[in-house]
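Missing here is one protein chain; the remaining ones are kept as they sit in the complex.
== chain A ==
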Amino acid sequence: MSALKPLARLLVELLREDERRCLLGEDVGNGGMLGLSRAVAEDEQLRARLMPAPLTVNAGVAHAGGLALAGLRPIVVLPSASALLEALPALRELGRLPWRSGEQHDLPVLFVVPNGPGFGIGGEAAESVEATLARVPGLELWAAGRIEELCACLRSAAEFDAEPSSPGASVGPRVLLLPRSVIVRDLIADIDLRAGLDRPLTATLRDGDQATVFAWGDALEPALLAAEACAAGDESSAGYEVRVVDVGRLAPLDEDALVEAASATGKLVIAHSGPRRHGLGAELAALFADRSILHLDAPVLRICGEAEGLVSAHDEVTASPSAAAIADAIARVVHY
């Protein structure tokens, strides 16, 4: 069973629990392109809050904002994160509106979008677009990573009643990126649909003192595998422990937590899908240069996709960093 099924069941639970929630998107009446809305569509009592949208993604995003202004909590399921780039004017409007109104309005809209390589289609459907989305003022950008945490991430992301990022600030729209290569994978573990994320979004997933690896999305699992390989060691050298941090929230960054994790070891590797150039890894590296410089004992290495532009279907695997490449980078900073 792929992770899409429990995600679809979770959407039913979320709509049942809060009648302000509604589900929007292309073809959501038929389950949507990913089948994420199928379980909702089959539930008679939820059909009124299932809102299939015409093929107008820009107006559709603005529409979701209007629904939120009227008191609803729309969950928008789009077939691709790149659809949000098509709707960038509307997305920017949603991000700005709470600020521009003088915090008179909240806009609790959640966009759930597949991101990065994994469907084997290539081109835009393999693109990692987080660097563009992270620049939208007022937008919260969440990246789910591990398959067993996808549902918990969705539940937490749909919850807008948590404390605001700063006192007196209103609630803005949120994007949850689901890594394509992860959501199509088989999910073996039993998932408790009632559980949200039991940790901060930005958190250490594995502890170690020799180096820190920062990753998110589908780079998280290779990063954890690399850390495991480093701990195991090989014939020629003993193993060593490295810390692995899930960045989790890409905008706004939890800078204090990230800097703390960087300063603790002073040897840093940043791993993410998509091109290295203008990627969010550069933002993290700059953050550490600003705030952890006195702790750094090696160059900050970024391990990303190999291609600088788009990748074709047969090359999708090169759009993500491999565990071997990450392990190699860890060895380089540890032995620097």
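Quick note on the criterion: a contact is a pair of C-beta atoms (placed from the backbone, for glycine too) under 8 Å apart; a residue touches a chain by one contact, two chains touch by 3 or more; residues count from 1.
As a working rule, contacts and distances are computed from a predicted model.
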Message = Which of the following is the UniProt-recorded protein name of the chain this complex doesn't show: "Sugar ABC transporter substrate-binding protein", "Chemotaxis protein CheA", "2-oxoisovalerate dehydrogenase subunit alpha" or "Surface antigen domain-containing protein"?
response = "2-oxoisovalerate dehydrogenase subunit alpha"
Query = Which of these, A:Ala59, A:Leu225 or A:Ala298, touches the one chain of the complex that we don't see?
reply = A:Ala59
Full-complex contact with the absent chain, from A:Ala90, A:Leu139, A:Ala152 or A:Ala262 = A:Ala90
Ask   = Which one, A:Leu36, A:Leu72, A:Ala157 or A:Leu284, makes contact with the chain that was left out?
value = A:Leu72
Key: Contact set of chain A toward the excluded chain (per top definition)   = 22, 48-49, 51, 53-54, 56, 58-72, 89-90, 92-93, 96-97, 99-105
